[in-house]
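Shown next, in C-alpha cells, is the structure this report addresses.
What you see is the complex with one protein chain gone and the rest in place.
Chain lettering (A and B) follows the sequence in which the chains are written, and residue indices restart at 1 in each chain.
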Amino acid sequence: MSFEVAKKAIDYILDNENDSNFATESVIWDFIGGEPFLEIDLIEQITNYIKSELYRRNHHWFNSYRLNFTTNGINYDNPKVQQYIKDNYTHIGITITIDGTKRKHDLNRVYKNSSRGSYDDVVKNIPLYLSQFPGASTKVTISSEDIPYIKESVLHLFSLGINEVNINCVFEDVWKDGDELLFENQLIELADEIIDNKLYEGNVCSFYNENIGKPLSTTTSDQNWCGAGMMLSIDAQGNFYPCTRFAGYSLRNKKPIIIGNIRDGINNNLLRPFLSLTRSSQSTDECINCDYAYGCAWCQGENYDAADTPTIYQRATAICKMHKARVRANNYYWNKLYRKLELEGAEKPAEKSFDINC
Amino acid sequence: MLKYLVIQLADDAASYCHYENVSKGVQFISVENLKTAIRFGMVENLNIQFIYPKRALPDGYAEIIETIDHTKIIPCAAPNSKSADIVVCNSIEEIEGYNFDKEQIVILRIYRSEVNELPRIYDLLKGKCARLNVVLRDVEKFSEGDFEDYKSLLAQLGNKVTTSLIEGGNAQLNLLTDRLVLNTMNNCNAGDEVVAIMPNGKFYPCAGFYYDNPNEDFGDLMRGVQIKKRQLFKLSYAPICRHCDAYHCRRCAWLNRKTTLEVNTPSHEQCVVAHLERNESGRILSSIREACEYEPETTIPEIDYLDPFEKRKEW
Partner (left out) sequence: MKKIVGQVTVEEKNEIQLLFERRNGLNELAKILTPENDALYQKLVKDMGETGTKFQQWWDGMADKYQWEGTVDGHWEINFETCEIFLVTNN
C-alpha cells in the first residue's frame, strides 16, 4: 500500500465521522500483512497521519483509539519497531503468533526459499515482548497436521510466560477421518496437565469455556458470530471489503466482495447482507437445533467461499465434528476441575482478567 | 412449494417486472420444450403464465398453448394483445394510446422520472381496466430527494384512491390498494413458489436471472427443477423481510441480488419505496374507515422508520 492510498482511506473514514458505519465510540486501526513490521516506516507515517488528523479535526476518536498488530515476531527487536512501540505505547496492542513448540511452530512457519523455521528468531524476542506487554496473549490456529502437537504447544506457551493462549480450529474443510478423536484426546490430555499441575491458576487456554456446548434459542440467541461487515478492510489498491477474507487473495473459489473504495466510498447496499445476517438465516435446521450449538463459531468468508452458490448465507459445517469433540473434552475439563476443587475444599477459580490502571 | 410456472415463449418476450430484457436473441421456445413445459406444469399442478413477445408466434404454438388453462401476459404492441389477461405497457405513451378491455390487468413499467404522470394515468384508466400494476424500472436508483417526491406523489394518488373506494368504485392500484387487504406477506416469491422456464428449456427463478447469466440455471426440463439454496428464496430466511409489514412489497429476489448480491436481502431503496407506499396505504385505510364501513380486518400501524434494516438491533 502506498501512503497516498492509506491517506485517502483515512480521510474518507474521518470525513464521514457521522456516517452510521463509523458512529462508534472507539476505533481500532489494525495493521495486517503479510507481516506488518516489514513496513514499519510506512506504518509510522500512517500512524502519525492518523494521530495528527484525529486531533486537527477534533474527532471524537482521538480520545479512544488503538493501534493493533498481529506479527510473526521476527522483527520485534528491530530498533525502528521498538522506537515505534515506545512512541505509541499507550495505544498499542501486539499479538505475536507463536504456534507452540519448535517442531510445531516450524512445521508451518519457514523462511522463504529455505526449510529453516522461524521459531528460534521469534522466541528470542518473547522476553522483551512480555516485559513490554505483561498480559500479552497469543493466537494459535489448528489444522489437521497440528493436532498431535496441541498439548505440548499450549504447555510450552504457558512455560514461556504467555498466560493467555487463544486457539481455534480452522474453519476450512481440512479435517480427515478420525481427526476429531485425536483432537478430543489431545484436549483431554492437556486438561489433565493443566488441572494436575494447577496451571489453571494464572493461565487461560480458550479451548476450555464453561458455557460452550449447549443448545441455543433462535429467539434469544440469533445474533451473528462473525464481525465481517462491522469492520472495514482496505487493500493496497484502496478497495474496501467487509473483512480481508473477502479479498481476492483470501478466496479459493469465489469472486471478491468489494463494498466500495477510497474514491467512491462504501456502497451501503452491499453491506446490508452482512449487517442483517443472523444465525438462523444462514443455518440448516440441523445447526439451528443442535444440542452443542453454543460456541460453534463460523467465518463468514469461509461460509461464502465454501457455499454452493455465491452467497454468504450458507453456513460451512466442516468444523462440526471438531466442535463436538471440543465440547466433549471441555465437559471433561470442567467436571474434573470442579471435582478436584470440591475435594480440596477450594473455591472455583475466577476467570482471568487483566487490570487496566491509571 | 411451487405454485406458478412462467413459460417465456421467446428470448425477446416482454419484461413485465423490474428486470430489463437485454437479450439480443430471437429464439422461440421449441415446440417440444413448450409441450414438455406444459406437461410439467400439469403434473406439478402449477398455475401457468405464458409471456409473449411483440411479434406473432410461429404457426401451431397457439393451439398448444390452449391445451391448458393459463394466464397470457402480452405486450400492448403485440398483434394479439386483445387476448391478453395482462397487458404490458413500457411507457406512458403506450398506455395512453391503448384501448383496454375492462377485464384486463394493466402493467405499466415506468422510470422514477415519470411517476408524476401516475395521477393522470390513474384517472385515464379509471373504469377502463380491472387493475393497474405499476412497476418502477429503476427503483434501485432512487435518491433521498426522489423519496420525498415519491411520497408527495403517493399522497396525490392516495386521495384519488380514497375517493374512489368511498364511492364504491373498483380502484385497484398495486402500489396502494394491495396492502389494504393483506395481513401477511404477499410477494413475488420467485425461486420458492414461482419458477420460469426459458426458451433454452432451462429453469430460472425468473427471467431476470436468465438475462443476467443463462449458465446459472435451476435445472431443465429433463432433470426437473433443481433450485440451489432454495431456502434463501423463502421469507423465513430473509432476515430483514421477515420482520417487515410492507406486505405488498414485491420483495424482488432478482433486484435483491443485483443491489446487495444476496437474493434474500433487499436494497435500502426497495425498502423505503415499499414503506412509503405502505404508509400511504395506512392513511387511505384510516380515511376509508372514517367515511364508511370497511370489511377487511387489516391493520397498518404507524411506524417511525422507512427501512426495517434500521431496526435490526431490536429484532
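To be clear about the criterion, a contact is a pair of C-beta atoms (placed from the backbone, for glycine too) under 8 Å apart; a residue touches a chain by one contact, two chains touch by 3 or more.
None of these values were measured; they are calculated from a predicted model.
Asks: Under the definition given at the start, what are the shown partners of the omitted chain?
Replies: A
Asks: Which of these touches the unseen chain: A:S64, A:N108, A:S159 or A:N197?
Replies: The single option touching the absent chain is A:S64.
Asks: With the missing chain put back, one of A:K51, A:K102, A:K139 or A:K340 would touch it. Which one?
Replies: Checking each option in A:K51, A:K102, A:K139 or A:K340, the one touching the absent chain turns out to be A:K51.
Asks: What does the interface between chain A and the hidden chain look like in terms of residue numbers?
Replies: 48, 51-52, 54-56, 62-65, 87-91, 353, 355-358
In the analysis below, only the chains that are shown with their structure count from here on.
Asks: Counting only Cα atoms for the centres, state how far chain A is from chain B in Å.
Replies: 45
Asks: Name, in rising order, each residue of chain A that touches chain B in their complex.
Replies: 222, 257, 268-270, 272-273, 275-278, 281, 307-314
Asks: Of all residues in chain B, which touch chain A in the complex?
Replies: Contact set of chain B toward chain A: 140, 228-229, 232, 237-240, 259-269, 309, 312, 315.
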